[in-house]
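A single protein chain has been removed from this complex, and every other one stays in its place.
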Amino acid sequence: MITAGCDIGSLTSKGVIMENGRIKAAAVISSTSNPQSSAEKVMNLAVEKAGMAMDDIDVCVGTGYGRDRIPFVQDTASEIVCHGTGARWLVPGAMTVIDIGGQDCKVIRLDAGGQVEKFITNDKCASGTGRFLEVMARVLGVSLDELGTFSAGTMSPITFASTCTVWAQADVIRHLNDGHPLEDIGAGINSAMANRVSMLVSGSKPRPEICMTGGVSKNRGVVQTLEKLLGSRIHLPRRADPQLAGAIGAALLAQKNGRGGAN
Amino acid sequence: MRPEIKEYNIDWMIWSIIKTAGRTTRGSDKEFYAMLEYVPYFRGILDPIVREGEAGKQFLELVGEYMGNIVNAHDDGKKLAMTTFCFSPAILYAMDIMPVTLEAISTLGALMWRRGTYDYLDYCCEVGFTETSCSSQRGSLGAYLAGLGENIDMIVCDSAGVCDTNANAFAFTSAYLDKPFYQLNYPPELVTDRTTSYHREDYYGLIAFLEEQSGNKIDEDRLRDVLTELQKQDEILTDIEEMQSLVPNPMPILYNLFIYAGRFFFAGMDNYTRMLETMRDTVSANAAEKKSGLRSGKENLRSLFCYIDHFAVNLSLWDWLDEHGITQVGNILSKYYNADAPYLEGSREAGYTINTENLVSMIDTMAQMNARMPMVLSIRGPYDAPYMWFENSLMLAKVFSADCVVYNGTPGCRNTWGMIKPFARDMEKEGLPTYIMYGDAFDERVESWDATAERLEEFFRVRGLL
Partner (left out) sequence: MKHATTAGPIQRAEESVQNWKQNGGRVVGYTCSFLPVEVLSAANVLPARLRGTGVSQADIGDTYFGPYICSYPKCILQRAGSGQFSYLDGVIIIPGCDSMRRLDECWRKAGEDFQGIVPDFFFHFGVPHKAADHSMAWFSSEIERLIRSLEEHFGVSIGEDDLRKAITLYNKGREMIARLNNFRKASVNTLSGEEAFALSVAGTLMPRDEYNQYLGEYMDEVSSRKPGLYNGKTRFMLVGSVSDDLQLISMAESLGGVVAAETLCFGQRHEGDLIGENEEPVSAMVRHYLDESLCPRMLGGYQARLKSLKEKIEEMEIDGVIFQNIRFCDLHGSENAIFERDLEAMGIPCVRIEREYGALADTGRLRMRLEAFMERMT
C-alpha cells in the first residue's frame, strides 16, 4: 500500500510518500497563504520526485494547522499524534521528543507503544523557538547553518540575556560593535537558546531516550549545549530530515488505519 | 538543572565560599592581592568588601556565621524555618530557631557566581512554579525544592497582603514539600486601632505556631536580650542615618548593603551590633572631616533607590554609582522605622517602640516592629494612601536630600509594576527626576548589566544630572 502524509504548517509545508514503512519521496516548501494550494504544491513535488502520480497514492492523511482545508486527503489527524508517530519512526527508541520549530517549542512524551502520554509547549514567546535563532542570525549576518557551527569554534562563549529576544538582540549588537569574534557571539546565542529550551524539557520530566526534531535540531551548538544541560544524550534523526516528522507520522497513520480514518 | 549543580547543597556551597573568603583577610595586603588573581570571578565582590576595612571583614564573618547556622542547625539540635527577608528573624533567634532566608541566599548566589542562580531559578519553573514569579525567592528556592539544601522544618512568611508573589512562593513550597506553614497577614492600613490589634493577634498566632513546630516555649529572658540588643542597634542606626542626611553623605556606599543584609541576617544579635558600631565610627570620622563616603571623595549627586538594589553580578551597581560620584541615601530595604528614627518626625505613629517590660509588651513590640519591616510597612493598600509607598519614599527623599529617585526591582514584582508609572509621574511632579529600571535585580539574563548600566547612564545624562 502506498500512503502519503501532508503536513501544512504556517511557515513550511511537507509531503511524504511511503510504501511498506519506507520513504519513497519527500518534499518541503515554504507555505503559501492558502493551505489548499500549499498542499497541492508540496504533494505534486513529492509525487514528481517519486516518479508517480497522485492517483497512485492509496491513502493520504493531512495534518498541521491547515489540514481541514486540504480537499484531497482521506482523513486528518492532529499534529501532535502525527509528530509523535513520526518521531518514533525517525528514532526508534524515542520516548521523549523535543521539537523546536520556527514558531514554537514542543515536548512530547511517548509511552512504550508510541502513544502520546504528555505534551507541553512554549507557545507564548519567541525565545526558545527557531525565530530566536533566525533573528540573531540576521543580526550577525550569517546563515542559520553557519550559526550552528559557531559553538564548535569558540574559545570564549559569551553569556547572553536569554529571556527576551528583543533585549538579547541589543546585547548581540553591542558585542559585535565591540569586536568580539562571531564564534563567541554565535556560541552564546546557541547557549541562550538551549538554556531556554532546557527549562521546558526538564519540566516535562523527560524519559530516555530523548530525540530532537524540527529545523533547530540541525544546529549542533544548540543540541550539544542541551545535552550538557539535560545530562542526557539527544538522538538526532538519521533516517530522514527531522522536519518531516509530522508528515511521516501522517503517512504511517494512513497505513495503519487505511481508509477507516485516523480520528 | 545541570547535573554538576546537583553535586552540592546550596547552603553548604555558599558557606564554604564565604568561610574561605573570610580567612583571606587574615593575610597581609600583598598576600591578599596576590590571592585575588586566583579568584577571577569572586574577586568582584571580595575586593570591594575587603576594601571597606573592618566593617567589610565583619560583614564577611556575619554572612559566614549566618550560613553556618543553617548548615549546622540540625546537628546542633535546632530547627530550620524557611522565611522571607521582610520577616524579622529576631523572634526566631529568641526561640532558638535558625532562619533560612530565601532572598538573602538568592542574593549571595547572584552576587558571587558568574553562573548566577540560573539553575535554581529555572528549576522552580521546571516543577511548575510560574516563570513570572519573583526571582528573589526562586534564586535559592529551586535548590530547596530539588532537595539540594538543608531539610526545612517549617515555613513562615509575612508578605500576605503586601506581596503576593513572595507569599505565594512560600505557600507553594509548603504544598510542594508538604511542610507546616504560617503566614502573618497585613491589612491595607497601618496605624488604625483595628490594624494594631490585628498585628498583635496575628503575631500571637505566629508564636503558637513556632512553639508547636520547634518544641520550644517562648522565653521571656531570651526575648528581652534580643530586644535590648535591637534597641541598641536602632540607636546606632539612628546615629548613622542622621549623618547620612549630611551633604556630602559621609557613609560609604557599600554600607547600605551591610546595614540591610546584616539586619535581615541578625536583627537582635550582638554580631550585627558590633558591625554597626564599626560603621558608625567610620561614618562619624568622615562626617567630622566633612568628607564624602564615596571612594573618589567627590559627591556629584544623591540618589534614593525607592525599591531595591541590583544584585546580578558582583557589586556592579555600587561600583558604578561610586565611580560616577553618586551616593545612595538608602533604599526600601535599609529603613526600619523605630519611632525615634530621624525621618519619622511628624509621623511617629508610623514607627514602633521597644518595650521590654514584660512578655506581653515584648510580643507587642515584635508584632508592631514586624509590621514596619521593609515593604511590609509601605507596600500595602494603594500606594498614595497615608504612610504608604509614595508618601514614605517622598519623605525619605526630602529628609535625605535626594536629587533623584531610582526604581529597580524584578519582572516578578506584580505590586510595583502595577503602579510604578503613576508613581514615577507623581514623583516627577514633586520635582524629583525618577528613573524606572527594567532589569531583574537577581537575574542578569533579563537585561545584562552592560545594558542596564548604559540605560542608567543615559537617564542621568539626558536629565542633566551628571
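Per-chain residue numbering starts at 1, and chain names A and B are given in the order in which the chains are listed.
As a convention for this text, contacts are C-beta pairs under 8 Å (C-beta built on N, C-alpha and C of every residue); 3 or more make two chains touch, one makes a residue touch a chain.
None of the values given here were measured: they were computed from a predicted structure.
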Of B:C163, B:M251 or B:L396, the residue in touch with the unshown chain: B:C163
Absent-chain contact - pick from B:W12, B:F32, B:W113 or B:Y176: B:Y176
Residue ranges of subunit B at the interface with the undisplayed chain: 127-130, 132-133, 160-161, 163-165, 167-168, 170-172, 174-176, 181-183, 185, 187-189, 194, 197-198, 201-202, 205, 381-385, 411-422, 425
Residues of subunit A in contact with the chain not shown: 65, 78-81, 104, 116-121, 123-124
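One rule holds in what follows: only the chains that are shown with their structure count from here on.
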Separation of subunit A from subunit B, taking each centre as the mean of its C-alpha atoms, in whole Å: 45
Complex contact set, residues of subunit A against subunit B: 159-164, 167, 170-171, 174, 192, 195, 198-199, 202-203, 228-229, 231
Sites on subunit B touched by subunit A in the complex: 1-3, 114, 118, 122-123, 125-128, 131, 443-448, 450-451
